[in-house]
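Have a look at this one.
Yeah, one chain of the complex is gone here, protein chain that is, but the others are all in their spots.
Note that the chains are named A, B and C in the order they appear, and that numbering of residues resets to 1 at the start of each chain.
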Amino acid sequence: MSDSPIAVEEHGPELRHHFETVEQQRNAASLGMWLFLGTEIMFFGGMFCAYLIYRMNYFNEFAAGSRSLDVWLGTINTMVLICSSLTVALGVRAAQMGKRTLLVILLLTTIIFGFAFLGIKGIEWYDKYKEHHIPGTSFSADDLVRDYPQIHIDQSHEQLYFSLYFAMTGLHALHMVIGVGIFAFLTFHAWKGRYTPNYYTPVEIGGLYWHFVDIVWIYLFPLLYLIDRRPLG
Amino acid sequence: MFDSFPLWPARASTGAGNVDALYIFLVLIASFMSVAIFTMIVIFALRYRRRRGIEAEQIEGSTALEITWSVLPLGIFMIIFAWGAVIYFKERTPPRGATEVYVVAKQWMWKLEHEEGQREINELHVPVGRDVKLIMTSQDVIHSFYIPAFRIKQDVLPGRYTTLWFRATKPGIYHLFCAEYCGTQHSGMIGQIVVMEPTQYEAWLSGGMATGSLASNGQNIFQQLGCPTCHRSDVQGRGPNLVGVFGKPVLLEDGRTVIADENYVRESILSPSAKVVSGFKPIMPVFQGLVSEEQLNALVAYVKSLSPPPGAAGVKPREPKE
Amino acid sequence: MATAAITAEREHYLNKDYGIRSWLLTTDHKRIALLYLASITFFFFIGGFFALLIRLELLTPAGDLVQADTYNKLFTMHGMVMVFFFLIPSIPAVLGNFLVPMMIGAKDLAFPRINLLSWYLYIIAGIMMLHCIVTGGADTGWTFYTPFSTAFSNTKVVEAGLAIFVAGFSSILTGLNFVVTIHRMRAPGMTWSRLPLFIWAHYATSIIQLLGTPVLAITLVLVVFERVFHLGIFDPTRGGDPLLFQHLFWFYSHPAVYIMILPSMGVVTEIIPCFSRKRIFGYHAVALSSIAIAVFGFLVWAHHMFVAGISLYSALIFSILSYLVAIPSAIKVFNWTATLYKGSITFSTPMLYAFGFIGLFTMGGLTGLFLAALGIDVHVTDTYFVVAHFHYIMVGGAVMGYLGGMHFWWPKISGRLYPEWLGKFAALIVFLGFNLTFFPQFILGYLGMPRRYWQYPPEFQVLNVLSTAGSTILAVGYVLPMVYFLWSMRYGRIADDNPWGAAGLEWKTSSPPPTYNFEETPEVTWEAYNYDQIPAPVEVSVER
Partner (left out) sequence: MSEHIMSSKLYYGIWITLMILTVVTARVAFIDLGPFNTVVALVIATCKALLVILFFMHVKYASEKLTKMVIISSIFWLLILLFLSLTDYSTRALGHG
């Protein structure tokens, strides 16, 4: 790669040969990540569309399904993600200021928060499994019919709620897993000292991804857990 | 004239002519446009082909032209849109008092049942000059009921009713196709529409082995399932009195209002808690999986028979035109 | 042929490195373009083979050549392979990859490694698709309509869905790379209004790829979830709406048609000014119409569903919006035609393809008006009329443009010229074969022959025979260019840097270009299509 015909200026090893300046390279990377997040909005958007339509049609079943989720675990998980977003934002700041140890610590904390989120999510899924709320042949919403006699529930429609619940939280969790992977990569390179105040683009765009996954959850939480928590008349 | 090489199928319903008229209009427009563009290209290509010593003349463009050739086509398009929309609106608005035929599609056959109780498979007998409304549903995947000679087509969906209507104008036998890909024998899911003179049709109707009208079958099923315990026809029981309900707006418990159409009746049988009528408790059991599509059709026909459309009693009065 | 050996070997992207490794690990956009060229050509012939089998089966009314199941798999695999493994990547991933950086004066795409990654994703998807085909294939139609695809088909739907999911990511990454490159990597002086319209077309295409493809991806994921994990989002027995699938599917798959046709329009917009020796008529109108197509293209999807059971009111809205998207397409056709006026026109092979494109695209577009008209759509949707219509757009339009572009830039890509007379001959064959294949299908459709029919009533036979006859001619037309392109790589005449006397930065570098495209970063001081400043090549005029 050293035989680039155009060596316009002196630059560090992090500048890839086809860019003219570090500035151009960083802007390109950041724009690329934002565009990718745009596609992610549409990816989740397909499910939000399904959610919106079924929620309109089957509000009772959605309300009952929502009540069966553990709202406190959901709240705690939202807080866990918000904390992780904070550590990411502080991490980017540490990278900007060249504080290597702090950066590594913050990245590691983020990963721990990520695992905490996934762990709590796992507990919730396991509860659903025990309650036979996983759509399919063994699905049963008898408990919901029993617990919420005031709500008229059609058990087959109830499956739609849980199908969407598992699809949305499942794909969100998959994004979390990928995020944890990305952050493990970042931690490793941060540990190696690759990131300097002049070059921390990977931390920055990895952070953008993490914040986006957080935002998706910020919407999933009220849409799935808080559909109708009003006291039953 | 085009017997050996036809350009369109037989024109055998009141709607077919309208569709063909728009089609011919569009063919003319499309031909005019393509011929105009092709001629221009050919003329320019020949007139301005490269010659020694003659340079091309640089032209920047013209906003006036751009606006002209955006707005003019848009005007024409709006005419086409409006024309097509009118046809579509007619096609999707069944006239009151149409004879009803229930259609159940399954891989890979059409099951049809007349109001009078006649059942047919892959074949539909209809009289000339009478409005026929098809109320269709599918037992499995999506199918599509397509009669080229009538220029009509409607997808048939599992889990709900879709409707289609026509008035045949010419006796004959016409193709019935499944137009939505539905699996292995999709191309075998074909049949015929037999359009008959009204007298022949009456003869055919009385010659069948019908076991009572669809509505009376429905009434039997209604009794067997124990529906009258709650849905009483004299007073309001624990369930709503169904007399005169069909086709009217219904106030629901959650404040919404829906029209009691075929789909509403269907949903109310299969999933009663979905749209509970205001003032009633959701105590009706779910019949999803307990009644077949045919029984469901009979029940819907029965509920409809409790609300006869005004002026539609007895034989349909209109005479065929041709 | 001896000249080739004598020429001193100038270093360029083709001879810089040798060996499989230097290709499979390359990050040079030009080499990746060639990797794509080889792979999409492979899939084109697979899809074409299926098409020929379909046409052969339809030679007779009875289902006699293959079984019904096999036939269903044939048209399914034909559709999936052609749409997702040929048409979508065709011009963007080959010509776009090769030309986008060069046309804007950049050394490479913004993310060369992601570019290579998207080729690998494509190849992984391709292998999954091939595996799916070899182990039995899917029979859902390329449209995957539920509940047939989720609950009734017992073929390899999951494999096909996942293959397309992965291919979708490849497409997204290509689009992402283009948008970033066009925003960030333009050479000094290359302003937005100096960009070649090919770039504008690719920019618009990339927007669709970025914002449409993820919706298809999630839709297919939900179908896979429904088959594998028994989630029931589209399952009518649980209250799910099969039409929801169609809404989500067409939200991508209608704009996907513009992913195929927009780059083709971009190619034609380069060819016509070059061989008319003129600036394009109405630069800004053509540029904006590309963007307008990309935006309006997302507002019309449910015109695929007029008989599917959507509400009457929704159908009216989508019908009127569908006419909106026809306007920018019409603007383009008018501007191309106007560009010819007072030009200095030569009939070289790319120009013949461009003429063919305008003709076939015009017919495809005009028949689109039929389908957007609600009353007619009810009769002709799901018949051969639709089949003919979208083949006029996707094969008559997109593939003609692709071939035109391949001929136009082949000297740049390979540094060689193909035999001009063979090129013209092939263009003619393709045009005639295409019309013979697909024009009869318009009539068939209006007569009422439904699509995806393995056997059909005998009265439709004559037109089907014509169509099948045309398809064999068309096949010859497609094999020919591949043969003489391959031949020319070794034996073709050496091409000048700018054999057509074309405007555009890609013609200002050598043929084939060096690894980083330009010896030094160009500075643009001229408008696009400045044909008044570029002398016409002597050679072309001498030839005829």
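Just so it is clear, a contact is a pair of C-beta atoms (placed from the backbone, for glycine too) under 8 Å apart; a residue touches a chain by one contact, two chains touch by 3 or more.
Everything numeric here is computed off the predicted structure, so don't read it as measured data.
From the options A:86, A:120 or A:145, the residue with contact to the unseen chain in the full assembly is A:86.
Only one of C:74, C:129 or C:211 touches the chain withheld from this view, namely C:211.
Within the entire complex, the positions of chain A that touch the omitted partner chain are 23, 26-27, 30-31, 34-35, 37-39, 41-42, 45-46, 48-49, 52-53, 56-57, 71, 74-75, 78-79, 82-83, 85-86, 88-90, 92-93, 96-97, 204, 207-208, 211, 214-215, 218-219, 221-223, 226-231. Listed here are the chain C residues that touch the chain not shown: 183, 211, 215, 243-244, 247, 251, 298-299, 301-302, 310-314, 317-318.
Here, only the chains that are shown with their structure count from here on.
Centroid to centroid, with C-alpha atoms defining each point, chain A and chain C lie 35 Å apart. Look at where the CA atoms of chain A average out and do the same for chain B: the two points lie 45 Å apart. Under the contact definition stated at the top, the residues of chain A that touch 2 or more other chains are 58, 154, 156-157. Residues of chain C found to touch two or more other chains are 237, 239, 241.
Against chain C, in their complex, chain B makes its touches with residues 5-9, 18-19, 22-23, 26, 29-30, 33-34, 37-38, 40-41, 44-45, 48-52, 54-62, 65-66, 69-70, 73-74, 77-78, 80-81, 83-89, 91-92, 107, 140-142, 144, 146, 148-149, 151-155, 157-160, 162, 175, 177-188, 190, 271, 288. Of all the residues in chain A, the ones that touch chain C in their complex are 4-6, 8, 16-20, 24, 27-28, 31-32, 35-36, 38-40, 42-47, 49-50, 53-54, 57-58, 135-137, 154, 156-157, 159-160, 163-164, 166-167, 171.
Residues 58, 60, 152-157 of chain A touch chain B in their complex.
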